[in-house]
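A single protein chain has been omitted from the complex, and every remaining protein chain is retained in its original position.
This part shows chain A:
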């Protein structure tokens, strides 16, 4: 860079190109994607025992079981809010140490809103469905997975990808959401135990987030 004023006839293309390069560099320096994914992976793995031990299961002698995932309802609202707060604090601290402001606030707000949305939906379902049992078509189950904490993590990550203009994170989030919404089952789901039935998917969700954290850490983006 020089200190000379640019004449009106100077190359506007070069100026615009420099503007874009500088803006891109700042965005890269503001990112802390791997930390966000690591925190979310940690929260996901920590939630597994809460779901396992907090689940209320009532089976009749003829083998029909009713269950209520109370552990999810007790653990996830608080855990999510703490996770989004922790991510915001870590982003702000890291950006500040680099001499920058952070762009994380809309992500944390989205995280809080999705947490409220999930909690309200699950509380409503817990109040309504015990007295109105029914079988759902597949599309309702996909929506159910989206509104669950693991789906809401993906929705909030889409916002983070937009804020950071981070194409790699967008691609990762699309894959993550596909895994969450269309569960992978290679026959390892144990249908003999209601508790065990939900275990593999949570391990996979946490594993994908952990792999993402490792990948973004490796490439620092």
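In this text, a residue touches a chain if its C-beta (ideal position, glycine included) is under 8 Å from a C-beta of that chain, and two chains touch if they have at least 3 such contacts; residues count from 1.
As a working rule, contacts and distances are computed from a predicted model.
Asks: Tell me the UniProt protein name of the chain this structure doesn't show, selecting from "NADH-quinone oxidoreductase subunit H", "Iron(III) transport system ATP-binding protein", "PspC domain-containing protein" or "Transcriptional regulator".
Replies: Looking only at the record, the undisplayed chain corresponds to "Transcriptional regulator".
Asks: Could you list which residues of chain A touch the chain missing from the display?
Replies: These residues of chain A touch the chain that is not shown: 1-6, 8-9, 12-13, 15-16, 18-19, 22-23, 25-27, 29-30, 95, 98-103.
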